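Have a look at the structure below before the remarks.
Let's turn to subunit A:
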Amino acid sequence: MLGVGILKGLAETARNFLGSYVSKDRLTTIQFPEERAPRIEASRNFPFLVYDGTDPQEGLRCVSCFICEKECPPKCIFIEKSTDKKPDAVGKPQFYPARFNIDVSVCMSCQICVEVCPFDAIKMDTAFELSATDRFDALLMNKQQLAKSNEYYHEIHPTEAAAVDAELAAARAKTAAAKAPAPPAAGGAA
Partner candidate 1 sequence: MTPDTIDQIFVIAKHWLLSYTPAPLQPVVSAALSVAPILGVFPLLFAITTVLERKGLGRIQNRYGPNRVGPYGFSQPIADGIKSLTKEDIVPRTADQFVHFLAPLLLVMAAFLAYAVLPIGKNMVITNLNAGVLFFFAVGSMVELAVFMAGWSSRSKYSLLGAMRAVAQMISYEVPLVLASIVVIMASGSLSTVAIVNQQANYTSIWPHWFVFTPWGFVGFILFMIAATAESNRSPFDLPEGESEIIAGYYIEYSGFKFALFFLGEYLGMFATSGLAITLFLGGWSAPFSFLTWVPSYVWFFAKLLALICVFIWVRGTLPRLRMDQLMGLAWKFMLPMTLLNIVTAGVWHFMPAGFVRWLVCTALLAAPFALLSRGLTQGGKKLQLRTYRFAE
Partner candidate 2 sequence: MSPLNAYLLLSALLFSIGLTGVLTRRNAILVLIGIELMLNAANLNFIAFWRYGPNPAALTGVMFAIFSIGIAAAEAAVGLGIILAVYRHTKTTDLDQINTMKG
Partner candidate 3 sequence: MTAFFLIVAALTIAGTAAAMSLRNPIHCILALTLSLVGFAALYLQLGAQFVGFTQVLVYVGAVAILAVFAIMMTRSANPPEGQSHQAAFSSSWLTGGAIAAVIFAVLAWCILSKSTPMQTAIQQPDVSVNQIGDALMHKFALPLEIVGVLLTAALIGAVILAMPERRKTL
């Protein structure tokens, strides 16, 4: 009979309507600025540069090897190499980036830069509230803005950061071991 289904549907929507006032767990909406959904550990957004220690610029792990710049599909990374060298995270003397810019308005969050980086220097951030009134300069991140501490990295991706730290520690130990037998060579290089 025509109309029975319509009445059933009307009853269902009425139940939803009234139920949403009675039981709060029907309303799954999270009211964003006040409430926030728990962040998933694997969530990612735009890349940032990790630094060790206390000085954001001195401690950067990046050695400006240009791999990420070359691999970046939308070409949003721009690196300028320094002329002098300084010891990197593992202790080897390396170049460091004089300029490191990422245009996040172009970045597509593909994480390829992270995967290709041999020095674990670039990682994915989770900050997503980047809105600005200017769409050119405000979204072009420079080295100062991109540099974030290793502790911050631990905070947003604990598992991954622990693995990276372990790896780096192993590498550091290896370098130290390599340095020990031939100190003159290492000293000469420095």
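The criterion applied here is as follows: a contact is a pair of C-beta atoms (placed from the backbone, for glycine too) under 8 Å apart; a residue touches a chain by one contact, two chains touch by 3 or more; residues count from 1.
Regarding candidate selection, all candidates are chains of the complex that A comes from, given by their letters.
Quick caveat: nothing in here was measured; it's all calculated off a predicted structure.
One candidate among 1, 2 or 3 touches subunit A in this complex; it is 1, while the rest do not.
Across the complex, candidate 1 is touched by residues 1-3, 6, 9-10, 12-14, 16-17, 19-21, 26-29, 31 of subunit A.
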